[in-house]
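Here the structure is laid out as structure tokens; the discussion comes afterwards.
One protein chain is absent from this view; the other protein chains keep their places.
Think of it as A, B and C in the order they're written, each chain with its own count starting at 1.
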Amino acid sequence: MTIGLAHYLLVSAALFGLGLLGVILRRNLLVIYMGLELMLNAANLALVAFSRFNNNLHGQVMVFFIITVAAAEVSVGLALIVALFRRRQSTHVEDLTSLKF
Amino acid sequence: MDWQFLAFSLVKIIAAFAVVMTMVAYSVLVERKVSAFIQDRLGPNRTQPFFAKYIPGLGPLLTRWGVFQPIADGLKAFLKEDFTPAHVRKVYFWLAPAIAMVPSLLTVAVIPFGSMMGAQKMVIADLDVGILYTFGIVSLGVYGIVLAGYAANSKYPFLGGIRSTAQMISYEISMGLSVIPIFLLVGSLNLGDVVQHQTGGWFAWHIFRQPLGFFIFLIAAFAETNRLPFDLPEADQELVGGYHTEYSSIKFALFFMAEYAAMIAVSGMMVTLFFGGWTLPFLGLDQPAATLGMGLLHILVFLGKVCCFLLLIIWVRWMLPRFRYDQLMDLGWRRFIPLALLNIVVTAGVLALLASK
Amino acid sequence: MESILFLIFAAFALGCGLMTVANPFSRSPVASALFLVLTMVWLAGLFVLLHAYFIAAVQILVYAGAVMVLFLFVIMLLDLREEELRTWNRFGVAAGVFSVVALLGVTALTILRSVPAAGAAPQLEGSTHALGAMLFRQYLLPFEGVSIVLLVAMIGVILLSKRESK
Partner (left out) sequence: MIVERKPLNLAERFYLPALGNGFRVTWKHFRKTLFHGRTAADETSGGYYPEVPWKVEPGYRGAPYLVRDQSGDTKCVSCQLCEFVCPPKAIRITPPGPGGPPADRANAEKMPREFEINMLRCIFCGLCQEVCPEEAIFLQKDYSLTGLTREEMVYNKERLLALGGHHTGIQKWKQKADEARAQESFPVPG
């Protein structure tokens, strides 16, 4: 069996699905955030695979940018979660319903 | 994937592992001896197997030097009661010592510890992104400590874990920035190329071209290995041992060995990056070895340099008092990161000027 | 050899990913974070198989070494208790799982039906040098843009985490 682009894409899609599942099923904000990271990583895998099988580096450059933006996003997101925790003493999504009516 | 490559790699891995573990054991002994001498004591000088006293001359001498002490220490670590407190988070508690040990051993994989032996390059993995790999692995080193702090489920280890997370993340940045000028000079991330670039005369060593970079790397290395003056995660007097307070027996020994293995790894990095790796600028020792003897000599040169750095790190422990936590952070973020950035800009500028001429 | 490695890495990455989001043994966020770290590491292995060494190293360095440590740090700082098992909202869960499965099915179908890409025989070596040249020539503007994003994030985090002074 030779491993082709399709295999990598399938793995990537499955990982993306897992991340989405985490976002939908879990209720701890931090774990939801981890689900988001998983989805970003799935996208990275797909991009690197495209880059490899199309014989150019554009995909890898894109992954580089994604990793950078993800790092920035995580730092801001975690700061938000910490700020939220200071006010509400909780990171559960059900406890954060002020905007719900 | 040919089998010859696999076989040679396996041999190299086993040899490197054996050498590193022996060095770990004996650097503990050296640390004890050096600290004893600095504190007007003699250090371990009694441990001896039953046959040692029958060897005329040599036996008592070895005993006095404490040569058998690491063996006794190791035995003791294995035989002591392995105690798991009731309140710990068990899975993480058992996982943490192993995780602490692994990264420092993995780092050794990319360090070229010799030139050639026959047709074999004396490096376990000749990676093109060697230095990035190293930093990646080093950045994993924090997990062992964080997990230990979290698993112990009591306040001192917890504080140690929190402290070490912040400390290691902070100093990783200045450590990474401090070596970038080296790679501007060399033009490759491969550590073998870095060593090759430092051949030809004393002043080819990067310590003479990047003294500031070396200085920052050295200090960051102290912080990354949790050695005094930056041993805040352990901080015996404040945190009663920090993250390994709750550990006993072989698990504690693993943390202990991890610290020394990290010291060896970081010394190896310093030697490779700034002190010419396995080269010596005379007797033609800076060219890849043609004979087996020369190859062996190169490995010995490398080990000798590493030992010098180990001695330095050990000595500094007894020389300087511990920094306060805010001083540590201040030093990392407000002094070293700007300095390292400045170093990069200046080096890049000089290189650009030279290239444009 | 490569296909065996691919299978191993992919299986472990997916397994660890599953343990991240739906760990049957523990709901603690620490367990999730640790399995996510493992997922990242296995993904880095996949990147190596794709000859993207630089990206693999950066993946370990940034994701496993910095981002996830930050996660752990925050979890420890907030001292979160385990997520209580909730009374499942049956409809919500069913809808969620259904949508995920549907999305996956559509994607998988698309992938399997697609014609193989042009350069199905890969030759590319992910050399750091070429990547750097590309970043600093063709992608210079986005590169600088990302640095500004990082700066803004840094300022934002400092503002967010500062306690309000009276």
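Observations, loosely collected:
To be clear about the criterion, contacts are C-beta pairs under 8 Å (C-beta built on N, C-alpha and C of every residue); 3 or more make two chains touch, one makes a residue touch a chain.
Predicted, not measured: the structure shown is a model, and the values here were computed from it.
In terms of the touch definition stated at the top, the absent chain reaches B within the entire complex.
When the full complex is taken into account, the listed residue touching the unshown chain is B:W315, out of B:F8, B:W94 or B:W315. In the full complex, subunit B touches the hidden chain at residues 34, 36-42, 315, 318-320.
The definition used in the following text is that only the chains that are shown with their structure count from here on.
Rounded to whole angstrom, the centroid-to-centroid distance between subunit B and subunit C, based on C-alpha atoms, equals 30 Å. Taking each chain's centre as the mean of its C-alpha atoms, subunit A lies 34 Å from subunit B. Among all residues of subunit A, none touch two or more other chains. Shared contact sites, meaning residues of subunit C that touch two or more other chains, fall at 54, 58, 66, 70, 77. Contact residues of subunit C toward subunit A in the complex are 2-3, 6, 10, 13-14, 17-18, 20-22, 29, 32-33, 36, 39-40, 43, 46-47, 49-52, 54-55, 58-59, 62-63, 66-67, 70-71, 74-75, 77-78, 80, 83, 86, 93, 96-97, 99-101, 103-104, 107-108, 111-112, 114, 116-120, 122-124, 126, 130-131, 134-135, 138-139, 142-143, 146, 149-150, 152-154, 156-157, 160-161.
By the touch criterion given at the top, residues 1, 92, 127-129, 132-133, 135-140, 142-143, 146-147, 149-150, 158, 161-162, 165-166, 168-169, 172, 189 of subunit B touch subunit C in their complex. Against subunit B, in their complex, subunit C makes its touches with residues 1, 30, 34, 37, 53-54, 56-58, 60-61, 64-66, 69-70, 72-73, 76-77, 127-128.
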